[in-house]
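Mind having a look at this structure? Questions to follow.
Shown here: the complex without one of its protein chains, the others still in place.
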Amino acid sequence: MPSSKIMSLEDAVSRHIQNGDSVVMGACLESMIPFAAAYEIVRQKKKDLTLIAPISDILFDILIGAGRARKIIAAWSGNVSAGLGYNYRRSIEQGIPHRIEVEDHSNFSLGLALLAGSMGVPFLPTRSLLGTDLLKSNPRFHVQSLGEETLVYVPSLNPDVAILGVQRSDIEGNAHFWGNLGLFQEAGMSSRKVILLAEEIVPKEVIASDPNRVMIPGFKVTAVVHCPGFAHPSPVPGYYKRDHDFFTEYHRETKKLEGFKNWLNTWVISINSHNEYLARLGQRFEKLKVKEPLFAAPVNYAYR
Amino acid sequence: MPSSKIMSLEDAVSRHIQNGDSVVMGACLESMIPFAAAYEIVRQKKKDLTLIAPISDILFDILIGAGRARKIIAAWSGNVSAGLGYNYRRSIEQGIPHRIEVEDHSNFSLGLALLAGSMGVPFLPTRSLLGTDLLKSNPRFHVQSLGEETLVYVPSLNPDVAILGVQRSDIEGNAHFWGNLGLFQEAGMSSRKVILLAEEIVPKEVIASDPNRVMIPGFKVTAVVHCPGFAHPSPVPGYYKRDHDFFTEYHRETKKLEGFKNWLNTWVISINSHNEYLARLGQRFEKLKVKEPLFAAPVNYAYR
Amino acid sequence: MEYTTEELMVVAAAREIRDSEIVFVGMRLPMLAFCVAKRLHAPNAIGFFECGIVRDEPPEELLYTMGDPANIAGASWCTSTNNLMFLMQQGLIDIGFIGGAEIDQYGNVNTSYLGDYTSPKVKLPGSGGAADIACLSNRLMVIMPHEKRRLVKNVNYITSPGYGTGPGWRQETGLPRGGIKALITNLGILRADKVTKVLIVDTIHPGISKEQIIENTGWDIQFSPDCSETPPPTEEELEVLRSIDPKGFWTKRQTSEVKTPQ
Partner (left out) sequence: MEYTTEELMVVAAAREIRDSEIVFVGMRLPMLAFCVAKRLHAPNAIGFFECGIVRDEPPEELLYTMGDPANIAGASWCTSTNNLMFLMQQGLIDIGFIGGAEIDQYGNVNTSYLGDYTSPKVKLPGSGGAADIACLSNRLMVIMPHEKRRLVKNVNYITSPGYGTGPGWRQETGLPRGGIKALITNLGILRADKVTKVLIVDTIHPGISKEQIIENTGWDIQFSPDCSETPPPTEEELEVLRSIDPKGFWTKRQTSEVKTPQ
């Protein structure tokens, strides 16, 4: 009875991301960032995208440099462990490859915007951002007095697509996620479509054995991609570590535009698929894989 | 280093619930309702309490009949599988033992009120309740036009105490909870004090082995009570089933005031402690205990 | 096959659920209706239980409350009440079921107070999630006994809004969608007139007369020009239903008058 939502990464990006779409690209800040999908977006030359995330490490910088973004809605964009994002700077400061729009947020205000979208209300109130110039550079924020209090009304966001990574999913998109949540749940609940990248595809019974580990309902999921290593160079708890050197190298090699073009060609354009990417990483990725299991205490759902 | 918050049920109720307090009494609707704490509140004759919960089955009816409540803030009060709550009716219709105040909510509006309290904002907007007379009988709701839209602003609640049940906790109040959440997290995060009733006390390492299973941070917890069977006659997933007959018997026996007085004497007042209550249940409680384990699929938090 | 009125009501409710729909399931009869629909014509329907449970398979045991551990085991999602309400507020719930003490000609339901709410004659349990389902789902189904004191011209307290005071009322009130789709009673099925939004009789249960319905309705009840007989439960529907509630706990097979199909 259950209809499979399994498809290839190529198909998921091709069918479910349209030019001009707003796309949440990872919502957990520094971990479980869907780099494999970003690379595929570059290969398929999707354009005019509005990229949404609180912090997605260098993923935004890559897509901006590759000319895929029209706008970003974010709290922070750069290279978390190494410093600034040079493509982001080149775009805003010099219009290379073109100047993107920026909708300034803090982590909290972006969290509230996606939560408002999840809730189905036009805004949520907060006491944060009062006195900041985010209220000027992002005119969508609205300051409201309420009796003796002052609040900022954060307008809702309902992205066209959320691309989210999970440890394991069944073929219908019921999935288990563990680790820090960031804005994972808010991103999935607020978006019109959800593309899941999963380290493993497991039988439905595995997911149903622990329904508290599910973060968004399967019926919200549009496509499920079996894509081990999807987050490299970012980490997936229980699967592989962060490739710190990859971020350092990116920082060093992309300082100049020519360097970024070389980097992009080496790691994205000259590569035809995610499997080829993993093959190019070779032993480097093997070394990142976790070797010492650390299991959660058993949980009993017995009912009779 | 970690300071234990373990105390007896008697001490937790005596020290941490004051006359006149607002108290969330269970937040999961039909399961994991802290009946043991309600009985102890009756024995200690705490009074003028404001009881808060979306639905807490017959717990409210017992406390109302025993004269412990000044007010209830709830979406529903009765006997879920058997029908109406006779003490609730006697209180409102006849002032027996005294007339309580009612602050009418729906499940969603109460969820939003506790969420607003958790968030630290004065209200949250919703499209629910428009056109209902809850907006009249509970004047704390506020209808607001926003452009072409109309919203209800639900004012926040920050209860004095939340009494919440969990499957297992460490001595500091880091706890694992599984099953339907109801308003568990919102109740814990919004309340000034949290009293946890736990089926089991486990080493800190058990809880730390699965931090995604934690719903409220240990530092929000004021007291931890080791109280196996705390939810009887309501169920605890993985531990014991619902005692359906107990609810049916309560319904039958409390139709008349005399009958309720007998019931209360039998099951609460003539009993000195939760252990005596379990002893009175005897085999009846043993039969409710689950016998067929049903374990969640393993989860690996490996990081090296 | 013989069947009880409650069995007919469950089957009628089940038929309102279409395949792949998301259903906000109430307890008792709607719970059974959801399970029957899942097993027969709506295998991909998904059930929302407001305590924080989503299921795409019926539970393995008969439920007495939606929070029974049998409803948690094998669920597709265990989450907060708020998360489910959020999705409903987004407009993602196709159909929701509620019960009630009173309903009026416009499908407004009262489960709060009989008499003035400041000093009521009878205090009812309250909304639970019913007000939310009536405000936010796409189609509202109400299941109630058909009695003159329950089907009244105007309720004096609206817990769960139907069409309020008539056409246009929901839009004016700011409600984003929805409205009562059907009232299933032990005598028939009522639906809102497309123009006036007043509940009229769509089908009459086998063995029930128009007069019985008129006598037991508190307003000047009208009958649809297409008014027909409610199709009785099929053998297949009854078999499935009885496999779910073998002792007839919710469908009163022990206590209720047993009907013979006409």
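Brief remarks on what is shown
Going in written order, the chains are labelled A, B and C, and every chain counts its residues from 1.
Simple rule for what comes next: contacts are C-beta pairs under 8 Å (C-beta built on N, C-alpha and C of every residue); 3 or more make two chains touch, one makes a residue touch a chain.
Since the structure is predicted, the reported quantities are computational estimates derived from the model, not experimental observations.
For the omitted chain, the shown partners it touches in the full complex are A, B. Summary of contacts with the chain left out: across B:Ser56, B:Asn79, B:Ser118 or B:Thr254, the touching residue is B:Ser118.
Considering the whole complex, the residue from A:Glu40, A:Glu172 or A:Glu186 that touches the absent chain is A:Glu186. Touching the chain that is not shown, out of A:Leu59, A:Leu129, A:Val225 or A:Leu264: A:Leu129 (per the contact rule at the top).
If you put the hidden chain back, the residue from A:Pro34, A:Gly120, A:Gly218 or A:Pro235 that touches it is A:Pro235.
In the full complex, chain B contacts the hidden chain through residues 1-3, 118-121, 174, 185, 189, 207-209, 211-212, 214, 217-219, 301-304.
For chain A, the residues touching the absent chain in the complete assembly are 28-31, 54-55, 57, 74-78, 80-81, 84-85, 88-89, 91-93, 102, 104-109, 111-112, 115, 126-134, 136-137, 149-151, 178-186, 234-238, 241-242, 244, 290, 294.
Here is the rule we use: only the chains that are shown with their structure count from here on.
Taking each chain's centre as the average of its CA atoms, chain A and chain B sit 37 Å apart. Chain B and chain C have CA centres that are 28 Å apart. Those residues of chain C in touch with two or more other chains are numbered 53, 68-69, 72-73, 78-79, 89. Within chain B, the positions touching two or more other chains are listed as 126-127, 149, 151, 178-179, 181, 237-238, 241, 290, 294.
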